[in-house]
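All protein chains of the complex are present and in place, except for one that has been dropped.
Let's turn to chain A:
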Amino acid sequence: MPSNAVITMQSLSRYYEMGDQIVKALDQVSLEFLKNDYAAIMGPSGSGKSTLMNIIGCLDTPTSGTYDLNGQNVADMDDDELARIRNREIGFVFQTFNLLPRLNCLQNVELPLIYAGIEPSERRERAESALTRVGLADRITHRPSELSGGQIQRVAIARALINKPSIILADEPTGNLDTATSHDIMDIFGELSGAGNTIILITHEEDIAHCTSRIIRLRDGKIESDERR
């Protein structure tokens, strides 16, 4: 195993029982992500990309196989250990943004730090600098409802960055945005990648996938292709 691997998955499977049928959402997938990887996972709906994303993001655990995240075997962890991993190692960016509507930008970005037990003064400082980094320094006291879609997604990216995670996991991050705004968001991901972050994004848009340096295609729960460019 190369020393700079962040994620190593071997023979990873995830089965669902649907009545008396067993659906193989992921079937014997082996994958490795290296530090500073900037990868896109593509595939038609039902190909297993959401399942893979949930497992990478420690929201779900595999039926069989191993998943090492920074040398920790995640496959066997219990719910609270998984919560801790999500808090420290993973930054999520969702298609539907998933900010809490009653909190302002600063409070939304601070939230992971609260669960990490960081002091209020440090929380505020770090949240402000994360928002500055995504270009929203002047919007910190606004609520999500007062922002445009692109701004909301930038708040979500700031929240994903706040705990300096090992990987940033973006699920169709531009799916609800127009083309121009999508390119702004992809520019931010490009910058973050250039700054040494490991980024995995899921998309079904070829032009978005082509912003990345590695494209993994899934079909029927198996890897169809895995190209670095």
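Some observations on this one:
Just so we're on the same page, a contact is a pair of C-beta atoms (placed from the backbone, for glycine too) under 8 Å apart; a residue touches a chain by one contact, two chains touch by 3 or more; residues count from 1.
We adopt the following convention: contacts and distances are computed from a predicted model.
When the unshown chain is looked up in UniProt, the name that turns up among "MoxR-like ATPase", "Menaquinol oxidoreductase", "ABC transporter" or "Hydrogenase maturation factor HypA" is "ABC transporter".
Which of A:32, A:60, A:184 or A:205 touches the hidden chain is settled by the complete complex: it is A:60. Screening A:87, A:153 or A:166 against the full complex identifies A:87 as the residue touching the chain left out.
Touching residues on chain A toward the chain that is not drawn are 54, 57, 59-60, 79-80, 83-88, 92, 94, 98-100, 102, 111-112, 114-117, 159, 163.
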